[in-house]
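Take a look at the structure set out below.
Missing here: one protein chain of the complex. Every other protein chain is in place.
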Amino acid sequence: TLSCSALGTELELCREGAEAWAEATGNTVELVSTPNSATDRLALYQQMLASGASDIDVFVIDVIWPGILESHLVDLSGLVPQEDIDQHFPAIVDNNTVDGRLVALPWFIDAGLLYYRTDLLDAYGQTVPQTWAEMAEAAAAIQEGERAAGNAQFWGYVFQASAYEGLTCNALEWIDAYGGGLIGDDGRPTVDTPQAIAALEEAASWVGAIAPPGVLNYTEEESRGVWQAGNAAFMRNWPYAWALSQGEDSPIRGLVGVAALPRGEGEGAGHTGALGGAQLAVSRYSEHPVVAADLVRYLAGYEEQKRRAIAGSFNPTIMALYEDPEVLAANPFFGELFDTFTHAVARPSRITGARYNEVSSAVFSAVHAVLSGEAAAAEALADLNAELNRMSRGGRW
Amino acid sequence: MVAGGSSARVRAAAPPSSHHRRRVRRAWLFLAPMLVVLSLVAGWPLARTVALSLTDATLNTLDEANFVGVANYLAYGPPLDAFDPDAGAYYLYDAEHDRHFVLDAQTGRLTDETDRDHPIVYDRVDGDYVHAETGEPAPGIADPLFQWSGVLADRLWWRAVANTLVFAIASVSLEVILGVAIALALNAGLQARGLLRAAVLIPWAIPTVVSAKMWGWMYHDSFGVMNDILLGLGVISEGLAWTADPHLAMAAVVFVDVWKTTPFLALLVLAALQMLPGECYEAARVDGVHPVTVFWRVTLPLIKPALVVAIIFRTLDALRIFDLIYVLTANTEATMTMSVYARQELIDFQNVGAGSAASTLLVFVIALVTVFYLMAGRVRLGAD
Amino acid sequence: MAIPGRSRPATAAFYAAVAVIVVYTVFPFYWAVNSSLQTPQELFDVTWFPFSFSFGNYAHVFDGQPFGRNILNSVFVAVLTVGISLALSLTAAHALARVRFRGRGLLLLAILSVSMFPQVAVLGGMYELIRSLGLYNSLYGLVLSYMIFTLPFTVWVLTTFLRELPRELEDAAIMDGAGPWTTLTRVFLPLMGPALVTTGLLAFIAAWNEFLFALTFTLSDSQRTVPVAIANFSGASQFELPWGNIMAASVIVTVPLIVLVLVFQRRIVSGLTAGAVKG
Amino acid sequence: MAGIVFDRVSKRFGTAEVIRNVDLDIAPGSFTVFVGPSGCGKSTLLRLIAGLEDITAGTLLIEGCPVNDVAPAKRGVAMVFQSYALYPHMSVYQNMAFGLSLAKTDRRETDRRVREAARILQMDHLLERKPKDLSGGQRQRVAIGRAITREPKVFLFDEPLSNLDAALRVQMRLEIAKLHRALGATMVYVTHDQVEAMTLAEQIVVLNAGAVEQVGAPLELYHRPQNRFVAGFIGSPQMNFLPGTLAAAGADGVAVALAGLASPVPAAVAPDGQAAGAAVSLGIRPEHIVVGDGVAAAGPHGRIALVERLGSDTLLHVATQAGHLVVAAGAATKARVGDTIRLGLPADACHVFAADGRALARRGATEA
Partner (left out) sequence: MAGIVFDRVSKRFGTAEVIRNVDLDIAPGSFTVFVGPSGCGKSTLLRLIAGLEDITAGTLLIEGCPVNDVAPAKRGVAMVFQSYALYPHMSVYQNMAFGLSLAKTDRRETDRRVREAARILQMDHLLERKPKDLSGGQRQRVAIGRAITREPKVFLFDEPLSNLDAALRVQMRLEIAKLHRALGATMVYVTHDQVEAMTLAEQIVVLNAGAVEQVGAPLELYHRPQNRFVAGFIGSPQMNFLPGTLAAAGADGVAVALAGLASPVPAAVAPDGQAAGAAVSLGIRPEHIVVGDGVAAAGPHGRIALVERLGSDTLLHVATQAGHLVVAAGAATKARVGDTIRLGLPADACHVFAADGRALARRGATEA
């Protein structure tokens, strides 16, 4: 008797997977649906875990939560064979290892991607932009053209800039693309750099120009809304938007291309994407930790991830699956993504541990202020750096 | 304070008969079930919150929290969250000079570890710091490290307080005006008022979780219906970013809140209107009192008790507003309210101590406002 | 019927105002209905009328999750919450409104102060309480926790309304040999129609719409209430919002409330105390 | 000053017809009193004048204009409600000043008028009280005060003095009469008090079951009631009625044969078409019956069943062979329960009513 908390989203797949395992092992699994909103979900988990409730054995957790929930989770390294662990992207395994304890197994992966309109690029003679500046240029050109053609609602680029976790992802991508970073390996903040300033200045210049002013309150779905209505040339989003953009009734079906996010300029610039995705973890308060770990191992295992990749386009965390012909047949673009995933940049959740949210909040607040024009990038980042320094306990967090 | 006006007090002075005492005893009997349930559901959670606000608890360390007094509210010295109990030291950062320090709580020894490989150690001598090795004085080195901390020293908190008050005042006053107007319309006996009543109640009936999202959708700058309407009417020339623009966000949120909670007020006022004695209205009609005057001079004073209660509860709700703002504008500073702040500390940042302190302060602010209302409304709680 | 004693333009202005109010309150609901009848793609456009009339969203609400059960749960919780809080607060309000005793004002203030705490702040303590009472993942736990916000409200409102009833009525009942209980139930209660229905309705909806407690204190789908169920709706992946389904579900849960209002408003009639006393 | 005319006015509540086809003329500046049994529609008539109830049929005219559709406020009337209808949240002062302050009357003038009214009503010391802290009579006085401060064209008083003591009532009555003289306003007044009705009224309207029974000057109603209902209603104690038959009908009067009496009782009324042998009733007021040894042996006699001594008067309830009679004897009478007495029924004090209640026209008696 196990309870598995899963995102309602993937409930079907999760159920099938869990039931398959249950059948195989003779255990029973009960699924629990949780709120759609990640913040709500985290709060709920924390409430339960803080009280030591044993109601849920296996948790599906976000990529940034291992550091936060770590003290409530079981170290899986002893319960799962090492070779099983090694087949996953090392970046994620790293992310899930807190103080040497592997607190969660990767389940699927996400990373920020650049969506573009193939038809419009063609029409305006543009190529897939390699740098943010190119992107902005192309976007401006297309936007101007489309507006002249009568679509007053048209925008060049949409992304996520509401004051929430998604903005931290976006910002990290920009800064990383310019070769900057948020927190150094020594735990000390590193945001007050020319790269970061350049990145933010670049981003701030989009708002109102190629991106709608309302982008400051966009989350994933709002940007997808604009995009999928055919009102944007470019969009930054997670892989999920792919299937929807290519859906039956999508007006832009067949006109969508995906690429890695552009790079910045200058030293250290590169393509990047913020790492996202889900992990499976076992509660320390579980009454059946071993059985639960077995379920986790099963769900994160090769076969199951393959099944999910084929049936639900979930990006596997097992590197080998990106060469699996069946998987590639179902998801032709997976190959392209592989690179992105390997270069994906993780948010500093592991190093900041329980204080990640505070860090993230400081980051997105500062970035939001810059984007909305309330603060200049240089000052905002200097303040942010100081703020992070204050929080960082000299890098010990 | 508010309880018991002058006349009530004088009456209470008469020696209570045992008959009166019996009445009072029975009153307590009548009160008992409610009080039991209420203290059960409210007592523990409230006490716990207040208690936690005096500790350094975090979500992960609820059981091993230490008592820190009022430091979560306001304290001067090394900030509380810089303390590491394991090391027995504060990790401090001097933003002015961009230097990291470690302050040993026991010895008072200060280590500059900005350069980890070459730490500089200072000793505390007569309240000043001197180089541990050279003994040279290091004037002013500790000053920036000692600062006001706690919720009350947080600029964001005060921003949240201001936001909350602005929000509460704006939305409650609009609601009162609109709610009373709606109630009067419903009371005026027009046809199909049943349907109208149901229609008016709809906003209240849609779960906040949903309606907030729905408005978010309607506010969307490019496919939201608000802009569509306003553009169509020619009121605006290009789509506004309702929830994103810091100048519009508060107004947008207030607009939704008014939409959402006016029914609450309207319905309560309507109930009050319908329980009024009819005869003095006839008197007013014969006296030739203008309906507007009747409203101000007769209706309003008569429904005042109910109106004040409705306003109090609406104000309490408005001061605690959370989900609407959270869903519509997330954690943006422009609209961050006390509850959003408290929740951020409590859940997002895991600072149960500070979050509880913020909650307690929030209660305190609400209590102040309530008492103010009661006094301004001349509500005599103890009077008949 | 026109408003007696008003001129034509005034009446016209009155109706215009009513129309504006109706649009303000109802339009978003129309928009919800409209959205619920659209395909996901249409949502990203301002579509004034659901030309496609796809009822798929409605069908979808009920398969894949026990939404019917969730509705029943909500009904159960809300009815019980309202019933219990009205019962408890009626007696309490009677004592508070009609008996003069020391500390009455303070008590009222204390009751009020309970509803000053933000939900997030009591969440933790409430969670522990519910668990220690063994009411976790039970609808009764929800009912209990909802008392924290319904009780102060109902007590205060009913107290206010009870105060307004003429004192002579109570005197007459006392002379007729009625105890406080009888006075309350047989004399005051029937006169409190508007107040009771209104408070009940408002408390019902508050309980019906509550989200945070319901989310935190229940676990299994079969114990969830509607708002949680709706919040747990999800699209094909993490970030996708199944907007059409959410709107359909919202319409589904709003309609019963409207019916409820239509049914109960018969009780909201005026002039209940007319003819009782001279004065 | 405003005259009020009811032109075939009817009022129905649901199916109950409460006012039936009332035709009535109230002269400008006059003082009209409505009397009638409880529930006969007096208050309803006032409410119709005030405009608080819609008229079901017919026309009501004030100052010659139909006002069926005129709002109460526009009719220029002030009303004292039977149920007071005070504003519970206002003090006595505010209750009385309300109408004035709305009319933007000068503050000093308002104050003067309110204090004047309070003085007249003897409630100067109560001005700061709220209605709920007043006695019944005090509330009633506030209601009166509210009307008189406003000085309207038409006053409607619905039993304004019913809760006052006799002494105060006399004073208030005089005050109202004074007010009437001073303002010259039309006053319509409902009362159950005979003395009030007789002393205040220029014209009394007797209502019964929603219809007008008789309209006339007080003494006319007293002396020449048009029917048995009015005869019984006006005058206190009530007129005695004895069943009988018309024994003789001549030009100079009739004689009524009563049960148990040897000779018919003569009455100074015209036969009015009633022939001898018709069933009639003989009416005579208690104060007109003659008691004592001097009366003719022909009159009724009987045992005294009850003696009510009112101080100024004594009422004897006498069971005679012709029926039960109430007799107003002087205060000094020595009569006791059980005594047998002989009663005289003076011919010119007798009223005769036909079987349908119609009064036969009286001769001699006029209003004094």
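Per-chain residue numbering starts at 1, and chain names A, B, C and D are given in the order in which the chains are listed.
One rule holds in what follows: contacts are C-beta pairs under 8 Å (C-beta built on N, C-alpha and C of every residue); 3 or more make two chains touch, one makes a residue touch a chain.
Small disclaimer: the values here were computed from a predicted structure and weren't measured.
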| item | value |
| --- | --- |
| Option touching the unshown chain, where D:V35, D:L127, D:V269 or D:L360 are the choices | D:V35 |
| Chain not shown: contacting residue from D:E202, D:E287 or D:D339 | D:E287 |
| Contact with the hidden chain (one of D:I234, D:V269 or D:V291) | D:I234 |
| Residues from subunit D at the interface with the omitted partner, ascending | 13, 35-39, 42-44, 82-83, 126, 133-138, 140-141, 158-159, 162-170, 192-195, 198-199, 218-219, 222-223, 232-238, 285, 287, 308-315, 328, 331-334, 367-368 |
| Touching residues on subunit C - with respect to the absent chain | 166, 168-169, 171-179, 182, 186-187, 190-191, 271-279 |
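The working rule: only the chains that are shown with their structure count from here on.
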| item | value |
| --- | --- |
| More contacts between chains, A-C or B-C | B-C |
| Distance between chain centroids, defined by C-alpha means - subunit A, subunit D (Å) | 93 |
| Where subunit A and subunit C are represented by their mean Cα positions, the distance between them in whole Å | 39 |
| Centroid distance [mean C-alpha coordinates] between subunit B and subunit A, Å | 33 |
| Contacts with two or more other chains, residues of subunit C listed in rising order | 5, 43-45, 123-124, 128, 167, 231, 241, 243 |
| Junction residues of subunit B - those touching two or more other chains | 223, 277, 279, 285, 347 |
